[in-house]
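Input: one structure, supplied below.
For this depiction, one protein chain was excluded, whereas all remaining protein chains were kept in their positions.
On to chain A.
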Amino acid sequence: MKYQVDDNGFYGRFGGAYVPEMLYPNVEELRQNYLKIMAEPDFQEELQVLLRDYVGRPTPLYFAKRLSEKYKTNIYLKREDLNHTGAHKINNTIGQILLAKRLGKTRIIAETGAGQHGVATATVCALMNLECIVYMGEVDIQRQAPNVARMKMLGATVVPATSGSRTLKDATNEAIRDWINNPEDTYYIIGSVVGPHPYPDMVARFQAVISEEMKAQLQEKTGSENPDYVVACVGGGSNAAGAFYHYLDTPEVKLVAVEAAGLGIDSGESAATSVLGKEGIIHGSRTLLMQTEDGQVTEPYSISAGLDYPGVGPLHAHLHQSGRAIFESITDEEALQAVLELTRLEGIIPALESAHALAAIGRLGAKPDEVVVINLSGRGDKDLSTYLDRFKFDDK
């Protein structure tokens, strides 16, 4: 079984580029150039220097002693939360903005849900002195005020997406429409392993630095570059794609993708695409998609704004269908418990998204001599108001 993208942009039966003709030249320009540019020595050098000195890589691989004692196994945290801007998102935006510059683009657009990708994009646009327009659902703008403020402070224009359900999928629609309207000077930085080929592959390659570092760090700490489990949360799936990337063809490493069950799989308020989705097309990609019987896209729900996407990257759809990855789903409540657990056991406040991965530890059945790596994709600062609201520390 092959898990990398094929020459036509497919992962098994998923992927492709289902875009209207208006987008064809843009996507085609990217497809013809991305691998070539990424392989250029001066591109790699500029990228590596920025990842090291600006983003703060390599991120540590931390042995979580007290968490390991509790679960009676060996748990390592890949500390993507320590990246500049607080999450793995910047690995991708740094890479894509260097690519945009080499393609001669002068105007950057992006979509954002919780605002993490928007902030990571606004950050690199400030760094490179490029115009930045971020589309964000009107509903999310209200829910994520601190990130909206950060983007504005960084000089980005935040445009509310007022169509449809006014959340991430609609922000993505608006960004795509902007790209249709501005086909020549504009580059679209997609934030996850979604969208038409070559985006899923390109974003996965930029995030692959996560598992590349993990291998070397595990070798040093455990004597083997292969853990028994790699666990990551999946919305669109970019941090999981990066954490899995260099282990895809190593079947002895179990890959665990954790989706958001929201209020519960059968509650009607969920974002567990692998359980609730059917094959369909969203944002130019054939993948698993939450939709009605008539093929209308439905609105997912999760307490975590970064996981409520109605689709999933085509790589993950393929990993699910082929059985290469194990899919788990975690409810809002379980994720919140995991937030508190990590905070109190290790002194690390995780993002709500990453807490879904943490909450799956107990389901792995990992043995005392096994090694589990959790990709701690982001820090919890952005979720503080949710935490204060839910945990009500004053009353305790």
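Simple rule for what comes next: a contact is a pair of C-beta atoms (placed from the backbone, for glycine too) under 8 Å apart; a residue touches a chain by one contact, two chains touch by 3 or more; residues count from 1.
Here, contacts and distances are computed from a predicted model.
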Any idea which of "Cell division topological specificity factor", "Sarcosine oxidase, delta subunit family", "Tryptophan synthase alpha chain" or "Glutamine ABC transporter ATP-binding protein" UniProt assigns to the chain that's been left out?
"Tryptophan synthase alpha chain"
Have a look at A:21, A:252 or A:369 and name the one touching the chain we're not showing.
A:21
Contact with the hidden chain (one of A:159, A:281, A:326 or A:349):
A:281
One chain isn't shown here. Among A:33, A:182 or A:321, which residue touches it?
A:182
Tell me, which residues in chain A touch the chain that this view leaves out?
8, 16-22, 24-25, 163-164, 169-170, 173, 176-177, 180-184, 278-284, 289, 291, 293-297
